[in-house]
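A quick write-up on the structure given underneath.
Of the protein chains in this complex, all but one are displayed in their positions.
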Amino acid sequence: MGVAILFLPLLSFFLVSIFGKIIGTKGSCYFTTINMFFSFIFSAVLFFNNYFCIKTYTYFIWLDSQLLNVTWNFTFDSLAVGMFLVVTCVSFFVHVYSIEYMSGDPHQTRFMSYLSLFTFFMLFLVSAGNYLQLFLGWEGVGLASYLLINFWFTRLQANKSALKAVFVNRFGDFFLGMSLIIIFYCFKTLDFSIIFSLVHHFNVIEYNFCGFTLNLINVAALFLFLGAVGKSAQLGLHTWLPDAMEGPTPVSALIHAATMVTAGVFTLIRSSPILEYSDVLPIIAVVGSFTALFGASVAVFQNDLKKIIAYSTCSQLGYMIFACGLSQYSVAFFHLFNHAFFKALLFLTAGSIIHALSDEQDIRKMGGLGRLLPFSYLMFLIGSLALAGLPFISGFYSKDAILELAASSTFSYGYFCFVMGAASAFLTAFYSIRTIVLVFYVRPGGLKSSYVTCHEPNYFMTLPLASLCLLSIFSGFIFKDVFIGFGTDFWINSIYTISLNTTVSESEFLPVAYKLIPLVITFLAFLVAFLVYSTNLYKFVTEKLYVSNLQFFLNKKWYFDSVYNYYFSSSFYSFSKNLMFKDIDRGLVEIFGSFGLAKFSGNLSSFVSSNLQSGYLFNYIQLFITGLLVFFISIFFYEFYVNFELISSTIIFYLILTKKNNV
Amino acid sequence: MRVQFLQEPPFIFYFMIFFETLIKILMLFLGLAVINARNPVYSVLSLILLFLLSAILLIYLGVSFIGMVFLVVYIGAVSVLFLFVVMMLNIRHAELTSSELYYLPVNGLLFLIPLSIEFYQYFKNYSRPFNDPDIMSVDYLKLLTSLPDSEVLGAMLYGFEFGFSVLLAALILLVAMIGSIVLTQNFRNDVKKQDMFSQLSSAFTTSINIYSIKPKT
Partner (left out) sequence: MNYSSYALNFLDISSCLFLIGISGLLVIRKSLISLLMSLEILLLAVNLNFVFFSLYLDDAVGFLFSLMILTVAAAESAIGLAILVSHYRLTGEINIEDIKYLKG
């Protein structure tokens, strides 16, 4: 059944992409959706089945070359089935949603097939039993994200964004590949079960690299984390995530809320034994907390609805990452779980708003939609409250758990993470309310024609929203004890924490003030944002000079994009074009490779044949006699050594002499 | 060239040396004359003389059959062919062209290297019949048990040993004959010829067609 979960989406991808014209648009939609529904059911069943046991399936051999022995094995342990549940649930809802959302698009068949392909690769990544399969899923997810962002490929911005996503992800993929190599070098295998049982013994291996003695586990963990930085859009390699909003909204909901960007977090959680025995956890925590603050701060002054939600995803990913950095993998996973639901809800609601206003994405041109689109307003409100961490909604359980653990952590960087997390909680609440106010409360700022024709979507779009809404309210409470309950036996073997890093019970005895701080600042942010944006106060504030500088800084994403463009893009481009392509690919490789060899042998043979075969009888006579005499002379010299240079020099001597063709 | 005598040889041996040296020198000069003669007829004449001298040499050495065959075949057939061609074609006198001078180093090298090797080998071992000490006795056993060369050749040619080679040689000659005839066939268009086969195979039924023509009115 586990493998059926994996291969149903793949089957639907193949059938729909090949036979899409025959099945028709509606047929392909329903086919993929039904397949995804079955995947979802199976994964729910698997989730309950695998509560007590881990299943690992090993199939046939993939690579078998002396030391490297990789088989196709899928492991359905607790982490995997948890992720299955998330991925298939969100994917199913997105499929249902996009039946209606993309119904006017002539390429809807292709869209549905790509969604199924993406789901397959994500499930493949999640259920991987060795690092090579994980890498395969990783790359496949990157491919599918390129295809989906570039869905409307005639649009230039979509092309650029997709390429940007691919390039920036490539950095991460390179680092992940390097970590694969180092893991293989260290452990001589890529199998999870073997590696994770042996990490403890390999902690002391030193490796000499350019004069530095490195601990290989550290290096492997660092590269794993850098791969996660690329995929999960942490600070430094985050630039692709906002631009990936060029794709259709269901794509954003599926990829950039729930699944692809959580692949990096998943990898870190999966490699928890390696991370635990390394020294990179502080780095992870610090980078994650910076990302959390960055994402939230940039989202405050964005004007595009989807970009706000994208930056909020970036910020929440930072939360997850720094929870991993504090060795609290189960809490990170729980936040991933909840975040998937409410972020998907937010994205899909944004999609329905955009759809209702005939593709208007700028929130300055929206407003007053509270009365016109009450259902969307309700969904967006619930999603935002879940995001902001209102008590007892799902976001509260995971987010506040993270903040408590950060505050009570015994590490020096724990407190730093708490402060950054609290600041970003403030900003999260701030921009959530800002968005709601600007979209639903304020005076309308758009065209009258779009307001006249705005309507609520039909059942295909509203039912997923409703289900996600229910899930995002209740999933926190329902699954709290399963994932982060004290003494839960859900994570049997999937997550490993060394005893030094186990800090579960310290957070229970935290001073109440620390527990209340996130709550208080959330409400404060609600108030401030409401006041600022629903009255004319913001005009007064933003016209001051320093606030507008801050606005620009935050709106331009801390000038990351400009800096990258200015310093790196042109040099990379000229490097790759001039050095790599012109000098090496078209130069070195062609000269010393097969093309140059063919050309050289052609030239040589034409030189030889045009000079040897002049057509003149006299030259041929000379050749005969030369050959004859070489034979005789070699017989005469039979007791001496006749070497190759002698013969070849005579031939070349003759060739050069007969260059002139007249007798 | 040093000649060593263990005993005083009979007078005929000096004649033999003189004869042999004369023949050698003459052949050498004739060979050069073939190539460098001014007239093509002179070069053919030198060729004929060369063949004659080699026939004489062979008879001198005792193989009379092969010598006579040389006479008949080489002089009687091949040289006659050359003479015919020289007389038929209009061959011009050619001067020494510049391209020959250009190729002279290479050709000289190609000629001189084997020549020097040849002389080196020649001067390494030089044997004479006079080095044999027992020169006055007659080897009757050898005389009785040896056959004349023509009988030996006949036994080999028409026996089992090399009979096949004779057939091949005959085939080669056949091909040469047919080839030379075919190559030099001259199809002249301005001469009336008769095609006997079509003349003999013409019949009443194939050569006359009867038409009935009605006049137009």
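Order of writing sets the labels: A and B. Residues in every chain begin at 1.
The rule is short, and it goes like this: a residue touches a chain if its C-beta (ideal position, glycine included) is under 8 Å from a C-beta of that chain, and two chains touch if they have at least 3 such contacts.
What you are looking at is a predicted structure, and each value in this text was computed from that prediction instead of being measured.
*Asks:* Pick out which of A:Gln157, A:Thr502, A:Gln613 or A:Ser634 touches the chain that's been left out of the picture.
*Replies:* Considering all chains, including the one not shown, the answer is A:Gln613.
*Asks:* Which candidate, A:Leu524, A:Met580, A:Ile621 or A:Ile647, sits in contact with the chain we can't see?
*Replies:* A:Ile621
*Asks:* Residues of subunit B in contact with the chain that isn't shown?
*Replies:* 20, 23-24, 27-28, 31-32, 34-36, 40, 43-44, 47, 50-51, 54, 57-58, 61-63, 65-66, 69-70, 73-74, 77-78, 81-82, 85-86, 88-94, 96-97, 99-100, 103-104, 107, 110-111, 114-115, 118, 122, 126-129, 132, 135, 137-139, 149, 152-153, 156-157, 162, 165, 169, 172-173, 175-177, 179-181, 183-184, 186
*Asks:* Going by the touch rule given at the top, which residues of subunit A touch the chain that is not shown?
*Replies:* Missing-chain contacts on subunit A: residues 613-618, 620-622, 624-625, 628-629, 662-663.
The definition used in the following text is that only the chains that are shown with their structure count from here on.
*Asks:* Between subunit A and subunit B, what's the gap in Å when you average each chain's C-alpha atoms?
*Replies:* Chain centres of subunit A and subunit B, defined by C-alpha means, are spaced 91 Å apart.
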